[in-house]
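A protein chain is absent from this complex, but the other protein chains hold their places.
In order of appearance the chains are A and B, and numbering begins at 1 in each one.
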Amino acid sequence: MSEIREVIINNDRLATDEYLVNMGPQHPSTHGVLRLLVRLEGEKVLNIQPHSGYIHSGIEKMCEAITYPQIIHLTDRMDYLSAHMNNEAVALCVEKALQVEVPDRVKYIRTIMDELARLASHQLWWCVFGMDLGALTTFFYGLRDRELILDIFEETCGARMTVSYNTPGGLMFDIHPNFQKRVKDFIKYFRTKLPEYDKLLSGNVILRERTEGIGHLSLNDAIAFGVTGPSGRASGFSCDVRKNQPYSAYPFVKFNEILDFRCDTLARYEVRIKEMYESLNIIEQLIDNIPEGDYAVKMKGVLKLPEGEFYQRVESARGEFGVFIISDGKKNPYRVKFRSPGFSNLFALNKMTKGHKIADLVAIMSTLDLIIPDIDR
Amino acid sequence: MDFYNFTSLTHSIHEGLAKSFSPFIATTIEWVLVGLAYLTFVALFGLFLVYAERKVCAAFQQRLGPMRVGKWGLLQTIADFIKLLMKELIMPRKADWFLYNLAPFIVIIASFLAIAVLPFAPGLQSLDFDIGVFYLTAVSSVGVIGVLLAGWSSNNKYSLIGAMRSGAQILSYELSVSLSLMTMVVFAGTMQFSAIVEGQRDAWFIFSGHIPAIIAFVVFLIAGTAETNRGPFDLAEAESELVAGFHTEYSGIKFALFFLSEYINLFIVSAVAATVFLGGWMPLHFGNFESFNHVMDFIPPVIWFFMKVLGVMFIIMWFKWTFPRLRVDQILTLEWKYLLPINLINILLMALVVLTKFHF
Partner (left out) sequence: MKSFIEYIVSIFKGVWTLLVGMKVTAKYFFTPWNHVTQQYPENRDKLVMFERFRGEVIMPHTDNNEHLCTGCGICEINCPNGSIEIISKSIVTPEGKKKRIIDQHIYHLGMCTLCNLCVKACPTGAIVMGQKFEHAVWDRSLLTKVLNQPGSKIAEGVKE
């Protein structure tokens, strides 16, 4: 008793202690097996140390043993929500190395698929964000609409998530005859559902209170940590690869790069919601104008890249996704490196969360839209 | 109306027992009977509520909900309950054995205590205090001790955080619940539940008390939702933050007790709202529409009571399945900066209304 009295007298307040909590690898809001070592003082977060690697599958190393067309099916399994973009990055990189120009039809279809994948990813992010904040109903509304996109994928690509649709030199199949109709139906449907998202969650006073001014990430920090994608753009970092280094059919379409300068969780939320509208616009511009032509260029049976280093980046749903291939002229790459957006974004978490509450940590982590296989690869 | 009165039934049971046994044994038997009746009611109604919640939530989310066990999944909760009964009781190694095992019982006992004063129908009420409202607010805050003990004794940081949140939350919202009930006590002029219900024979308090009563009702709903640790106020068990909060380490039947007590608390809050604001078992009466009032009288009071309770429950479930969760500091802000001042002004308003007789 006297000890406690002493502590109180000496510190002029009740003695408290910092403590460590392991959030994850099994925790409902880490969406996989991410482990955060959180140092807390009461509810206040003092420091976060992310530990990744729980589902490291060595994809980069595996790539060294297989041929270029085979690499693509592994990239599906990294960021499984933007599988199309990952596939496309590898395909574009190989095409760049071989100096193959793909037909416009391929470019158009690739872009439409990219945007559909982005929509699906943002929908899933939206429903998971709602769930992390405690609004469980959003989860089902988001998934309900995402199913329709996955149906489109399934009909044309043959798989719902691990699509493997792009190949070096073109596409795996031509689009399905129903493709255009289905996409148009979906756009019409989703334009009625998106305002509902806003009504249910965006305008909600609780969400506003929970997110406004929380998780500030300044522009300098965003650049320093390499935070790209919607999370970076919410800090005013103009990092949209689709604008800065257009690939596929992006030079042909008009769209806005969504930027927000508020830098907080709400900004990241709204950037993603606005990007969904923008994706719909892009698809609408392209879907009626898919040119006729081949869906793939005839490639050699065994692809051998010339000796050298090749880099291609694309805008995945989470940010800049890059593929770096070093080739020594054989049919297998000498070394492959994937620049995954999730890994860079994750390490900005500590900066953003310091001084906030545990509940904010969950909300901030959710707005970074982390996919664990994307981080661990 | 008298046809549906249970007083004669309870009296005849009492007299029958008093004739054949000594007064002491007769009273004991009555206690046991009442206890058994409450237990059966709570167990059955709890099972029904879990099922109802799952179906309601499913409908909000465009799903079907449980459909496999029995017709429309009607036996699902029974199956779940059997599963919970058969599960192993796990205790963390360094948990405080005594408090860890005591906590679920404190929570459930607090819920049972509160149920005792609720009038289900004329004559169906086991404790008819003259300080019924006071008693209810007192015992309903006992439950938080169980939650705090559960969180502390589990030797788990998530549980501890959840328990501390729950403590802060329930202690503050206790104020709003009591004050909004006090507002109605000012209006009713009594704390006895049966008298409060009787006072609403002509018009429910929410109609006769107009503006202050409606404000008090809304405040009570919000604070009551917070009291039950549900809906946007489920900080204590915030799934995405604290895994399962204070009952993270509980399994099997002990978890079931926490689970059940949550639903009993939901019932209590809805029942109190129905009794104090919506007339309890009183049928809906409109001033001079004699024939309408007469038709309403034919519906038994028990049905009236449960209809109102289920209606209030639906609103609370609606909250839960629509809103995101609040943060711990916002929950306190909401109480101390919004609900409490509104409540204090409201109680003054109600006093004015009563003094000037500006009510129906």
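In this section, contacts are C-beta pairs under 8 Å (C-beta built on N, C-alpha and C of every residue); 3 or more make two chains touch, one makes a residue touch a chain.
Because the structure is a prediction, the values reported are computed rather than measured.
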Checklist outcome for this item: Given A:S52, A:T137 or A:S316, the residue that touches the chain left out of view is A:T137
Checklist outcome for this item: Full-complex touch with the removed chain, picking from A:L37, A:I66 or A:V297, is A:I66
Item to check | Identified contact with the non-displayed chain, of B:Q61, B:T77 or B:T137 | outcome: B:Q61
Next on the checklist: Considering the complete complex, identify which of A:L81, A:L116, A:M131 or A:L200 is in touch with the unshown chain.
Outcome noted: A:L200
Checklist outcome for this item: Contacting the left-out chain: of A:E64, A:E147 or A:E284, that is A:E147
Checklist entry - Taking the full complex into account, what residues of chain A touch the chain not shown? => result 66, 69-70, 72-74, 76-77, 137, 144, 147, 151, 154-159, 162, 164, 167, 172-173, 176, 196, 199-201, 203-206, 208
Checklist entry - Can you name the residues of chain B that touch the chain not displayed here? => result 56, 58-64, 67, 318-319, 321-323, 338
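By our rule, only the chains that are shown with their structure count from here on.
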Next on the checklist: Quick check: how many Å separate the C-alpha centres of chain A and chain B?
Outcome noted: 44
Next on the checklist: Under the stated contact criterion, what part of chain B meets chain A in this complex?
Outcome noted: 57, 60-63, 157-158, 161, 164-165, 232, 234-235, 238-243, 321-330
Next on the checklist: If we count contacts the way the header does, which residues on chain A are in touch with chain B in the complex?
Outcome noted: 19, 21, 27-29, 42-43, 130-137, 139-141, 144, 200-201, 204, 206-207, 209-210, 357-362
